[in-house]
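For this depiction, one protein chain was excluded, whereas all remaining protein chains were kept in their positions.
Order of writing sets the chain letters: A, B and C. Residues in each chain are counted from 1.
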Amino acid sequence: MSNREPNKAEGFLQCANCKKIIFSVDFEQNLSVCPYCGHHHRLSASKRIEITFDPGSFRELDQELSSLNPLDFPEYAEKLASAVEKQQTNDSMTSGLAALDGIPVCVAVSDFNFMGGSMGAVNGEKITRTLERAADSGNPAIIFCASGGARMQEGLLSLMQMAKTTAAAQRCSKLGVPYFAVFSDPTMAGVLASYASVADVILAEPKALVGFAGLRVSKQAGVGKVPDDFQTAEFALHHGMIDRVVPRKEMRATLIQLTKMLGGFKTHV
Amino acid sequence: MSNREPNKAEGFLQCANCKKIIFSVDFEQNLSVCPYCGHHHRLSASKRIEITFDPGSFRELDQELSSLNPLDFPEYAEKLASAVEKQQTNDSMTSGLAALDGIPVCVAVSDFNFMGGSMGAVNGEKITRTLERAADSGNPAIIFCASGGARMQEGLLSLMQMAKTTAAAQRCSKLGVPYFAVFSDPTMAGVLASYASVADVILAEPKALVGFAGLRVSKQAGVGKVPDDFQTAEFALHHGMIDRVVPRKEMRATLIQLTKMLGGFKTHV
Amino acid sequence: MSKTHKEWERPLKELEDALLKLKELNRREQDPATKERRESQISGFEARRDRYVEVMYANLGPWEKVLVARADNRPYTLDYVQAICHNFVELQGDRNGFTDHAIVGGPAMIDGRPVMVVGHQKGRSIQERQLRNFGYARPEGYRKAIRLFEMAERFRLPVITFIDTPGADAGVEAESRGISEAIAASIFKMFELTVPSISVIIGEGGSGGAIGIAASNKVLMLEHSIYSVIAPEGCASILWRQADRGADAAKALKLTAQCALDFDLIDAIIPEPKGGAHRDWPTICANVKAEILSHLAELDTKSPATINQDRYDRFRRMGVFNDGLQP
Partner (left out) sequence: MSKTHKEWERPLKELEDALLKLKELNRREQDPATKERRESQISGFEARRDRYVEVMYANLGPWEKVLVARADNRPYTLDYVQAICHNFVELQGDRNGFTDHAIVGGPAMIDGRPVMVVGHQKGRSIQERQLRNFGYARPEGYRKAIRLFEMAERFRLPVITFIDTPGADAGVEAESRGISEAIAASIFKMFELTVPSISVIIGEGGSGGAIGIAASNKVLMLEHSIYSVIAPEGCASILWRQADRGADAAKALKLTAQCALDFDLIDAIIPEPKGGAHRDWPTICANVKAEILSHLAELDTKSPATINQDRYDRFRRMGVFNDGLQP
């Protein structure tokens, strides 16, 4: 369940789920979905943008934002520096403008590889700006979630991002500007309990981990039996929390349909 | 459970629940609540009005409305005539204006003794007028429910009362005029599934029967075990459907508190 | 008295089966003379069948309407959506812990414009019937509907609902999750809307479960659909303690489209093709689509406030009683 990264070797790789060997070319063409078992491997933000939006339409914004260490939290500076160096980006969240079948949209895409996609101040700011750009322009917001939750190294400042981002989503709602969220693996904790869950329409990738607390915590807290599909996208669907589980190869088409139907009537000016 | 009427004899009566003998005077003074087991016996509309609102404040309206037999439904005319004669009123619902600790309120009180308090066109009209009077005046609406549901003898016209009364409740809500419902025994089916359940605050008398379908139907329909307190006010409370179970002798005081706190700010003109 | 549509249509079915056999026989026939003779025999059978259908459906009694309304080869909500809309994206969930498949919904395009579709959904196969809870919607179905109505309001989409339910789920679980509250809240929400709403009773309009998503600006009924405060069997069982007197109750309840129109409770009757909607899906779907579009066009001319007020006024008028004014 937890490891969504395929083992890589030259020219081929191994599915993280069924362990079958897949040629890299096939894997790429299949959008990083295992052709054998259908397992959806995690995507980088750039790959996600490439396969979702109109070719060449993405224009990144906010990339100048970078995290500080306001709490002087132990080991945070080092972890951050290493993530920045390794991922060649300032934060797990990539935000900007794009087009979807010609319709302008405001987008933010999370990359789990950057510190588990955790939401610190930069992350929250990018989400907020994305939703505000949607509210201001009347163009739909589309956010791809992938996060373990709030970034504890930024303490209460991180917790406040839950309120800040949700407030921005409320602005869109109030103005009749649609906001679509896509839960990719994993969408957890402080992210799930804030802006992610208040989207107008919520789609999820098959088998994506979706939940409030780690499985260990849930087991400790509860007395009930843990269902087999606990904290998967399918469990969330069965429990009325999301609208659809959409295979990756249908995601773009579904978003286009929704955008065309719900984004047509701008009430703001 | 079903029989809430005490057996009466001269000077004393028998509790429908614990079967103990109670002096009529004690029973009256105790608001028709058994002094031994606390069983809340059903009240007539006039008695309910007397014990709830400021003495002499009630002014009946709409009493001129009476039922017709638009469907020419078998036996309906006879049943109706007999109920009218026996209860000396045109309908199970008594509506009008009253005061609650000096605050003017719009009230409707149902009497189960008149054809099981069923909601036909007259009943629905009185509820609607009560809520409209509240919406128009800005004074809170207080409705005491006691009904087996819609009056099937008026067919689809009865079903439409569900929509009509709920629409009137929505008007109150939109205008910020409070509407309080009290579920007395029984509050069922088409009444529970319409205006009764959309009140701002819902109070219920202890052990009042509160449910959608008859117990037999519920058992047939479901596969689950039937809980002991199924379809009681306490069950409804436990399942988040009502705000409080309030003993009869505290009902007036509770309604006064609520009226004073929620009725103070009229947003309409 | 037939108990089911299948039983009631059995003579017709036998005729149709015979026709089918005859046709098959003739397909393989080598001798031209026999073939020709049988061809005219077939034509005769077909004419008989058509007359039979015509007679059977010409003057359907209330009970026969009940049977036809419940026929499992009648088009269901998703059949209409598929036929008259495109781009339908089903949205799910009540966002409260539960999901229901007896009510479906989501945005769709009709005639090039987006609308929000919500409707009861029955199943045909055994598995689908179970999935759809035999058309008995649960609280979460109405709460999903509420969510979709809110979405329609937010994005200014007209609401189209399709009504087809024997009634809401009355089981212990549905009760414990507040089926009454869910229905009431859904009616309440529909009266909040300032976007136009149209409801089409396509089969069974069963009591509270039906009105739960039918509080619209315009309510249309298919010619052979029914709309009733209580299931006729339930009514018979209460009135006469004989559930099998459903036919008598159906008559007493005045549950046909014509009666509903006579009492001014619906806005129009959508004619069904000869022999009922189930005999000709394309025709009934075309009729339904045309009616929806025509009423939508009318509603399009009104302001949001008028739409809301008109809906209120529409239901406000309903009810026949003596107002004590004229003696």
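Simple rule for what comes next: a residue touches a chain if its C-beta (ideal position, glycine included) is under 8 Å from a C-beta of that chain, and two chains touch if they have at least 3 such contacts.
Computed from a predicted model, the values in this text were never measured in an experiment.
Every shown chain touched by the omitted chain in the complete complex is listed here: A, B, C. The residue from C:Asp100, C:Glu181 or C:Glu204 that touches the chain not shown here is C:Glu181. Interface note: of A:Ala77, A:Ile103, A:Leu175 or A:Val198, the residue touching the hidden chain in the full complex is A:Val198. Only one of the listed residues, A:Val33, A:Leu100, A:Ala121 or A:Ile143, touches the absent chain: A:Ala121. Of A:Pro70, A:Pro104 or A:Pro206, it is A:Pro70 that touches the chain left out of the display.
Residues of chain C in touch with the missing chain: 95-97, 139, 143, 176-178, 181, 185. Annotation for chain B: contacts to the undisplayed chain at residues 173, 176, 178, 197, 200-201, 237-244, 254, 257-258, 260-265, 267.
Across the interface with the omitted chain, chain A contributes residues 64-68, 70-71, 73-75, 120-122, 124-125, 128, 150, 152, 154-164, 166-171, 173-174, 189-190, 192-198, 211-213, 217-219, 221-227, 230-231, 235, 239-241.
Everything below uses one rule, namely that only the chains that are shown with their structure count from here on.
If the chains shown are joined wherever they touch, the resulting network is a simple chain of contacts running from one end to the other without closing.
Of all chains, A has its CA centroid at the greatest distance from the CA centroid of chain B. Looking at which of B-C and A-C shares more C-beta pairs in contact, the answer is the pair B-C. Put simply, the C-alpha centre of chain A and that of chain B have 50 angstrom between them.
Between the Cα centres of chain B and chain C there is a gap of 33 Å. Contacts with at least two other chains are made by no residue of chain C.
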